[in-house]
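Note that one protein chain of the assembly has been removed; the remaining protein chains are unaltered in position.
Chain IDs A and B follow the sequence of writing; residue 1 opens each chain.
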Amino acid sequence: MSASTLGAAASANAARRGSSTSRRILISLGWLIFALFLLLPLVIVVSQGLKMGLGTFFEAIFEADALSALKLTLIAVAISVPLNLVFGVSAAWCVSKYNFRGKSILVTLIDLPFSVSPVIAGLVYVLMFGAQGLFGPWLQDHDIQIVFALPGIVLATIFVTVPFVARELIPLMQEQGTQEEEAARLLGANGWQMFWHVTLPNIKWGLIYGVVLCTARAMGEFGAVSVVSGHIRGVTNTLPLHVEILYNEYNHVAAFSVASLLLILALFILLLKQWSENRINRLRHSAAEE
Amino acid sequence: MSRRISPVIPGFGLTLGYTLVYLSLIVLIPLGAMFVHAAQLTWEQFWAIISAPRVLAALKLSFGTALCAAIINGIIGTLLAWVLVRYTFPGRKIIEAMIDLPFALPTAVAGIALTALYAPAGLVGQFATDLGFKIAYTPLGITLALTFVTLPFVVRTVQPVLADIPREVEEAAACLGAKPLQVFRYVLLPALLPAWLTGFALAFARGVGEYGSVIFIAGNMPMKTEILPLLIMVKLDQYDYTGATAIGVLMLVVSFVLLLLINLLQRRIETP
Partner (left out) sequence: MSIRRYALAALASAVFAGSAIAKDYELLNVSYDPTRELYQQYNAEFIKHWQQAHPDDKVKIQQSHGGSGKQARAVIDGLRADVVTLALAGDIDEVAKLGKTLPDTWQTRLPEASTPYTSTIVFLVRKGNPKGIKDWGDLIKKDVSVITPNPKTSGGARWNFLAAWAYGLKAGGSEAKAQEYVKELFKHVPVLDTGARGSTITFVNNGQGDVLLAWENEAFLALKEDGGNDKFEIVVPSLSILAEPPVAVVDKNAEKKGNEAIAKAYLEHLYSPAGQKIAAENFYRPRDEKVAAEYAKQFPKLDLVTIDKDFGGWKTAQPKFFNDGGVFDQIYTAQ
């Protein structure tokens, strides 16, 4: 390598790193913001949960009502996340691969549940399926219960998490364009083959990330579920509702213990996602080097 | 109706159909039920409800604090995204993994924790008390709570776009003598703007409707620290479903228009 190219590389490197002071300032600022806005509240939650030691912590988590709340939360997540996953892929597909009139409105409608107050999200299902609601009398005649039972909790959870997967995929798929899919089609792949072998591998990470967020949010949803749950102990209480109940029972330590459990679950999912992402990146790198 | 970007990609009917059916069942029909319910009111009655002084005060508060929180997030979120994408430093992975936690934390828990933190006797609140101002039970407290719950939006929308901007572009600009701020203004900002706007809009819209984390820290004083979702709750507790849905409709329409405007704006930026 000649001296001149070395010099050019060095100056490019310097430009890349920026001046090291500004770099340091930015990183410290980033840490400060992170610590102040995010870490501190989370530390409060965990430290309150552990205040009386690990014994009480686990006692609160393995108590019968907490376990039944955990079970209900996991059931609600297991139903709502796959449904929203399929929806997200389908919505991202039609939005990113085609132009049509009203696309902006469709995209806005997909975003809408983000902006609907959780209070309203719960209320609309009560207005539909509650005893005084549109379908109330019919449901009562047929002895079907939707609100204040599992279906209502699942519906409210789906509602608040509808946009997550679609939101992750739309920009990604828009950016990737359609050339690879077109090539696959020209080479004779049918629609499903093209989807499985071309599209899916390309959007895999966005998809996983969307699912992770969707899962985390579904586990933690409070407001909407609170409206449709009925708060029957051991039956229709999800984990977040159980936290509120414990807190209202002056059982702060247990409340924060269960909240920590939620946090740990979420953190576990997030770390799992990051770990697999890193692994794939490394594989890709080593493949590129060979 | 449709004009395909590419003529050979199948599935338009299937995916659009499924998307519309699913959205209708889960989102549109239930929200429609709310409109139907609110339609029992005449225009005058509707207007009387939404123009009551307390509703107006709450409207200003909810939209004002949500806007402030979105702006704060727009700045610190971009900064966090920048740091995460451009630098490697100790703890980067921890921050990266934990950014999304506000989504997962039940909002009520967030509210309780933030109140414990910012109440006048709390860990941070006592410093504010020493300096002679209050955080919890003021609009400032509400803004902080909203900043916390909506933090991931801007970071997560800006981050992938930032990662995709080739560094060579900035380097080229820098080599051509542009100062860092100029690089930011003329190179990065235009590229980031659409994503940034999305994040901003989502954070804002979510902030307007947020309930669980805010009621603990807000103080809930009529005319001063009373948010719109709380007014809906108040109406519901008086068994005034129609009044509650009227405020709900108002919030929904405003949010929808805002999101739509931003989506349109974004498309205009993207397709010059």
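We take it that a contact is a pair of C-beta atoms (placed from the backbone, for glycine too) under 8 Å apart; a residue touches a chain by one contact, two chains touch by 3 or more.
It should be emphasised that the depicted structure is a prediction, and the values quoted were computed from it without experimental measurement.
Contact with the chain that does not appear here is found for just one residue of B:P53, B:P90, B:G132 or B:G177, B:P53. Only one of A:F37, A:F114, A:F148 or A:Y209 touches the absent chain when the whole complex is considered: A:F148. Contact with the undisplayed chain is limited, among B:L16, B:V234 or B:I262, to B:V234. Only one residue in the set A:P41, A:G88, A:P113 or A:G130 touches the chain that does not appear here, and it is A:G130.
Against the chain not displayed here, chain A makes contact via residues 126, 129-133, 136, 140, 145, 147-148, 230-235, 245, 247-250, 252.
Within chain B, the residues in touch with the undisplayed chain are 52-54, 115-116, 119-122, 136-137, 215-216, 219-223, 230, 233-240, 243.
What we mean here is this: only the chains that are shown with their structure count from here on.
For chain B in complex with chain A, the touching residues are 1-6, 8-12, 14-16, 18-20, 22-23, 26-31, 33-34, 36-37, 76, 79-80, 82-84, 87, 89, 91, 93, 95-110, 112-114, 116-117, 123-124, 147-148, 151-152, 157, 160-161, 164, 167, 170-171, 174-175, 180, 195, 198, 201-202, 205-206, 208-212, 228-229, 232-233, 236, 241, 244-245, 248, 251-252, 255-256, 258-260, 263-264, 267. Only residues 11-12, 15-16, 18, 22-23, 26-27, 29-31, 33-34, 37-42, 44-45, 48, 83, 86-87, 90-91, 93-94, 97-101, 104-120, 123-125, 127-128, 133-134, 155, 158-159, 162, 167, 171-172, 175, 178, 181-182, 185-186, 191, 194-195, 212-213, 216-217, 219-223, 226, 239-240, 243-244, 247, 255-256, 259, 262-263, 265-267, 270-271, 274 of chain A touch chain B when the two sit together in their complex.
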